[in-house]
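All protein chains of the complex are present and in place, except for one that has been dropped.
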């Protein structure tokens, strides 16, 4: 079965898909002057965009990996996460602390159905 | 194809599935007074439970991500892991150190067939 790629660049594709499964890259905010809530919102907006381009949306998320620069910021990230998902059923998720690029406070990578 | 959810809560679902693929959330022990071996056993018991509720079991694990608060504890975690799998074929696995919630020594997230 063929593999589809979205915006394959020098290093990575923004998303790939095979059949009814979509894999997004680890996304971070572009405006890194934002606090973690602002960064999370920008990341989730990017996820919406990539999912749409792959023919799916956040109602079909299967799993999410979230990395935080400082795990103590998780409640703030979660506020934005919950608002984003609204009344939708949640994906399976793991959230751990990790070393991220300078000034990056949150990175999210998801797998979705379509 | 429809996405199934197990115990979708405020933040995450305990598991999701699409077709013959099951995704569990990152699981941690509830009793955090336990040492890493006790925590690992409780996490693996939770994995058995979530897999059963999704119509599968540990013989069908595809991959596992394990995060340890202190990677030097890996041999102790592995003892419990090996006993849990017994004679079953092993999943693909990665185990790295990461910042986890206070007193959490191990977190495990798996993908399984069903």
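Labels for the chains are A and B, by order of writing; each one numbers its residues from 1.
Note that in this section contacts are C-beta pairs under 8 Å (C-beta built on N, C-alpha and C of every residue); 3 or more make two chains touch, one makes a residue touch a chain.
Remember, it's a predicted structure, so these values are computed and weren't measured experimentally.
Residues 1, 3, 5, 8-19, 21, 23-26, 65, 67, 98-101, 107, 109, 111 of chain A touch the missing chain (whole complex, contact as defined above). Residues 20-21, 59-65, 68, 70-71, 78, 81-82, 89-98, 111, 113 are the ones on chain B that touch the missing chain.
Basically, only the chains that are shown with their structure count from here on.
Centroids of chain A and chain B (each the mean of its C-alpha atoms) stand 21 Å apart.
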